[in-house]
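Every protein chain but one is kept in place in this view of the complex.
Each chain carries a letter (A, B and C) given by its place in the written order, and its residues are counted from 1.
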Amino acid sequence: MADGGDDDSPYKINEGDYVMLKRGEIYKAVQIQSKKKVVFEKQWFFLDNAVGDLYSTTFEIVSGGQLQPVKPKDEASAASDTKEVGTDNRNIMDDGKSQKLTRDDIETLKEQGLKGQEIIQKLIDNSSTFRDKTEYAQDKYIKKKKKKYENTVTILKPTCRIMALMYHGREPGKICHLRYDTLAQMLTLANVHAGSKVLVFETCAGLVLGAVMERMGGYGSVIQMYPGGGPVRAGVENFGFPAHFHDTLHDFPICHVNALLAGTLDTSPKDPDTGEEAPHPDVAAEAQPKMEDTPDDSENVETNASGEPGTDDDRQRSKDAKAQLKRAKQEERRKKLAAAAAQLEGMNADGLVIASRFHPCPVLMCLLRFLSPSRPFVVYSQYKEPLVECFTKLKEQGGTVNLRLTDTWLRHYQVLPNRTHPMLLMSGGGGYLLSGITVETDHSRQANSEEPAPKKQKVTEEPAAKKQKVTES
Amino acid sequence: MADGGDDDSPYKINEGDYVMLKRGEIYKAVQIQSKKKVVFEKQWFFLDNAVGDLYSTTFEIVSGGQLQPVKPKDEASAASDTKEVGTDNRNIMDDGKSQKLTRDDIETLKEQGLKGQEIIQKLIDNSSTFRDKTEYAQDKYIKKKKKKYENTVTILKPTCRIMALMYHGREPGKICHLRYDTLAQMLTLANVHAGSKVLVFETCAGLVLGAVMERMGGYGSVIQMYPGGGPVRAGVENFGFPAHFHDTLHDFPICHVNALLAGTLDTSPKDPDTGEEAPHPDVAAEAQPKMEDTPDDSENVETNASGEPGTDDDRQRSKDAKAQLKRAKQEERRKKLAAAAAQLEGMNADGLVIASRFHPCPVLMCLLRFLSPSRPFVVYSQYKEPLVECFTKLKEQGGTVNLRLTDTWLRHYQVLPNRTHPMLLMSGGGGYLLSGITVETDHSRQANSEEPAPKKQKVTEEPAAKKQKVTES
Amino acid sequence: MSFVEYSEEIRDGDMAIVYQGHESMMPVKVRHGAQTQTRYGAIRHSADLIGKRYGAKVTCSKGGWVYVLHPTPELWTVTLPHRTQILYTTDIATITLMLELKPGSVVCESGTGSGSLSHAILRTIAPTGHLHTVEFHQQRAQKAEEEFAEHRVDHLVTVTNADVCEDGFGVTGVADAVFLDIPAPWEAVRHAKAALKAHGGRMCSFSPCMEQVQRTRQALLAANFEELSTLEVVLRVHEVRSVSMPLPDFGPDAEAPPDRGAAPLRTTTPPREMPAHTGYLTFAAKPRDRRL
Partner (left out) sequence: MSFVEYSEEIRDGDMAIVYQGHESMMPVKVRHGAQTQTRYGAIRHSADLIGKRYGAKVTCSKGGWVYVLHPTPELWTVTLPHRTQILYTTDIATITLMLELKPGSVVCESGTGSGSLSHAILRTIAPTGHLHTVEFHQQRAQKAEEEFAEHRVDHLVTVTNADVCEDGFGVTGVADAVFLDIPAPWEAVRHAKAALKAHGGRMCSFSPCMEQVQRTRQALLAANFEELSTLEVVLRVHEVRSVSMPLPDFGPDAEAPPDRGAAPLRTTTPPREMPAHTGYLTFAAKPRDRRL
């Protein structure tokens, strides 16, 4: 290859890296930490051996939970090799004797050091009914056995795609059931790109925020508008962004939004030495997380936890230190708040992305005010009804055009010789999106005036859609 | 063939038959009437020549609007023969000169007696860009030209399938946008079959009623519960059922339902000679169609229309005749009402099918009372929200099990060598169905008691669907 | 009780459906003196079932209760013992309509499989139609025959144990409709054509894979079938739910009253995973034979 001289270093796994573990379609985000036990798919192991190896390497978990790189050939042995499919099951009689290997046999194979995939192949070879099973039944069989016997793991560099797949597969509740293709639509519809200034309001564990930051590439600025006591973004950590990305990230508590809009938010510095505990109720309010607003915080416990043991002396010293630390932290918070407020005050953001468990209507109506005219916004909701409400309100109020309420149907395909068909299972729904573009608002604002054409009011029960041209084909 | 001795007579087209005209995917229901001009796809012709020929014959419309059977070979010349597809259009330059045939050329071809399909083939042969067009563009081209030049029509025996396709394609507004696959679900979910007693409430031009009657095959009874001044069922005529089918059809105006349930409906006979104009306000109410309730009636105008000219004498005579006719009609109506009431009074119907533009919730809650326990019901609505309301109400009230709110996705496929893919366009939606089964209601009825299991109340925001097993794969 | 006729009352020898919940139903053969275990305890057929009305609520030995439902082809489909992959109601409904089945129709079917579709066909073509169903697997053919008798529809059906691709349906020129659910439907197309009436009729082939569809359509065209149409129907179930979306707190606002708390909402959610594919349905029409 022409560029065989590529430097491997950007592709090397380092201590402290945030990485993604992968087995089949299962992902998990972890940090590479020395001698830290990791549990993945009910197996535990250590990532120490992976350090210095390259990303995308597949490892076998060997004795003592150590990782050992798998040779490329083993890697390629896909389940599809093992399949020789029966097109129907008219010859199957279930006599409970279809598997010739006993449990003892399998234990012996394991002791002989056979790898997961090899054991599964043995099981298939010794199944008298496998070949006659329908493909669907074969898939189910292999999946079950794989879960039981496979013990490899691939280490990947985190990306938005993988993070979205992981959350959707493992913890859809944490990301409001936002499906990856829906996230893809959001990033595109909001025209998220380097150099712009994007507002994000999300309660998706930081997945949406991280996705926006990845698309910004460290250029421009992202302002996270957060509810409750503090920004929730465990997911952003897992993206493993370079440090300078975080310089472009601001956050602003929504409980100050009205004050900011009214011009009553005071973010001027106070003398940190006066020792005043809470110079501004506004800013101090932040210090107390409102628990009812942060049910998604469970991921954050590691960073907050501090119930370690110590002597009484230790405790006194730490008390003083804590007080000082608290003041320093308050000052830092103030500065951050001032910086974020400055970003917002121009009312000239370039994009708005909302994806939360909150009712989207008040969120959208409030945050839209921070956008420049001719800028896109996109709102996600797991449910259609609240977006219908947003749509109606925006139509009444004006100031936006090109409103669309959509969802997508995602279908995966099995493409195999003589066995091509859509996958037998699919996601039931990926949630709904409302997107649009801001425009300059009239000085003399009228209801329903956002559409240029002097349109006739619809009075019939006929869907207006009839007249709508199909734009997507 | 073993049964070569088949008698053709049941397959012969007769004067007076209700038939379906078909061209491509376009259908129209008409009656065979001597010397009656029929307009179909902007062409007019007479069906007289079809009488005596067999159903499923394709005819060419020749001079003077006469029909002439097409020889089987012509029939088989499908559009797919004409296609030799370009896989992309990278070579197309649109210079406006792609068609070598002039308008005059085409007129000449027509005068030479070339048939539609032949003219289209000529057009294709003389198009310099056709071969290079993408398939999508080719399809569009052929469809356009077909519409312009084809002049064949196939005469089919009406069936529920064809009627459903026709209404969905031509006049979806008349059938509340009920798609044919949704109608199929309804008939199956309601377990409509010969020998049962089925209630139908529909404002779908009679399509749903006709579909139910077809499935009953003239066995059992169908009771049409109708709103407004009279049952609307132009569509049923078009099914062309044998006369005895109509003996099994009853109708009952819903404005008498409460009276019937309260036991206050009087259907006893009156002396027709007293000349009393409206012996029972109940029954008379029917005589005046309430226009606001029958916007779908436009199809019916032919049967009502009677503004023919005549002399004054004629008018006097007809006035007397009319009065008598009116009394006779009232008596007939009374008898019919009594018969329908008798069918309903047992409260032992076997099935309930609702598909209307009315809010389904009050309709369902009222008509469910006429069902025996352990009988299926199915409610169609173009919109999901009213069915959600039905669902909720039924859950509160009890008396039903196995409730399901569903819709279907219908996808057609193009399957051609190297050109297999889903059709490029699909129906946006086929409407929603709520189905369930009645059960005996408790004497001491409790809210939420219809489910056998003492279930825990759901309090989380997690969809219950998580726990739900996939039953359909 | 029969699958083609409703009864009011549960009788000895009936097949009844015990409804324990939406996803938990089971078929029970009602026999004097027999007992059936449910998740809420036992039910005694003589005391709890026989003579009761279908749809009745029956209290089980542990104090819980179930409903006893009249069988329908649709309830049978979700409770029948699987001997094969089966056809489900969504596809069955589409097949029934698109094949134009109705009382009096004569239908040929292969394979019989677990009889899911067969029962639905019988329900629709009764009381004057007939089903000729051909099953390759001997034990399955026998079991189906037993079930048809138990369900009192055996007078409407002929079960043949044969390989339809080799031997056809055993009847010629009698069918209004033919249905194929076999691995190589293209091998049975000529038999389907022979089974259909000389005046024409409709057929349907169900196949999970697109390659099967492609080969079958080639065979159909070669056999002069017309109006080929391949389609797919996917069912979506909507779970009705009440949710509550919290309202955000933007801080004190002079203009507007505080709007805190949560907005209740009635909505539906799709299941997290749903069946995306059962099979492709390919329909075709046999035109009437030329000779006529």
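The criterion applied here is as follows: a contact is a pair of C-beta atoms (placed from the backbone, for glycine too) under 8 Å apart; a residue touches a chain by one contact, two chains touch by 3 or more.
All figures in this text were calculated on a predicted structure; none of them were measured in a lab.
**Student:** What chains on display are touched by the one that is not shown?
**Tutor:** Per the contact definition above, the missing chain touches A, B.
**Student:** Any idea which of A:196, A:224 or A:343 touches the chain not displayed?
**Tutor:** In the complete complex, the chain left out is touched by residue A:196.
**Student:** I'm checking contacts with the chain that's been left out. Which of A:60, A:150, A:251 or A:350 qualifies?
**Tutor:** Hidden-chain contact among the options goes to A:350.
**Student:** Out of B:197, B:215 or B:256, which is the one that touches the chain we can't see?
**Tutor:** Answer from the full complex: B:256 touches the omitted chain.
**Student:** Which parts of chain B face the unshown chain closely enough to count as touching?
**Tutor:** Contacting residues on chain B, toward the hidden partner: 87-91, 93, 134-136, 172, 177, 227, 254-259, 262, 293, 357-360, 362-363, 366, 382-386, 411, 417-429.
**Student:** If the hidden chain were put back, which residues of chain A would touch it?
**Tutor:** Chain A touches the chain not shown through residues 1-4, 6, 8, 11, 54, 56, 72, 76, 159-161, 164, 180-181, 183-185, 187-189, 191, 193-196, 214-219, 348, 350, 372-376, 384, 388, 391-392, 395, 401-413, 415, 420, 432, 437-440, 442, 451-454, 458, 461, 463-466, 468-473.
The rule is short, and it goes like this: only the chains that are shown with their structure count from here on.
**Student:** Specify the chain with the shortest distance from its C-alpha centroid to the centroid of every protein C-alpha atom present.
**Tutor:** C
**Student:** Given the two chain pairs B-C and A-C, which is bridged by the higher number of C-beta pairs in contact?
**Tutor:** B-C
**Student:** Quick one: report the Å distance separating chain A from chain B, using the average Cα coordinate of each chain.
**Tutor:** The separation of the two C-alpha centroids amounts to 47 Å.
**Student:** How big is the gap, in whole Å, between where the Cα atoms of chain B centre and where those of chain C centre?
**Tutor:** The computed centroid separation for chain B versus chain C comes out at 24 Å.
**Student:** If you average the CA atoms of chain A and of chain C, how far apart do the two points sit, in angstrom?
**Tutor:** Roughly 40 Å, centre to centre.
**Student:** Residue numbers in chain B touching 2 or more other chains?
**Tutor:** 409, 461, 463, 465, 470, 473
**Student:** Could you list which residues of chain C touch at least two other chains?
**Tutor:** Within chain C, residues 210, 236, 243, 266-267, 269-275, 278, 280 contact more than one other chain.
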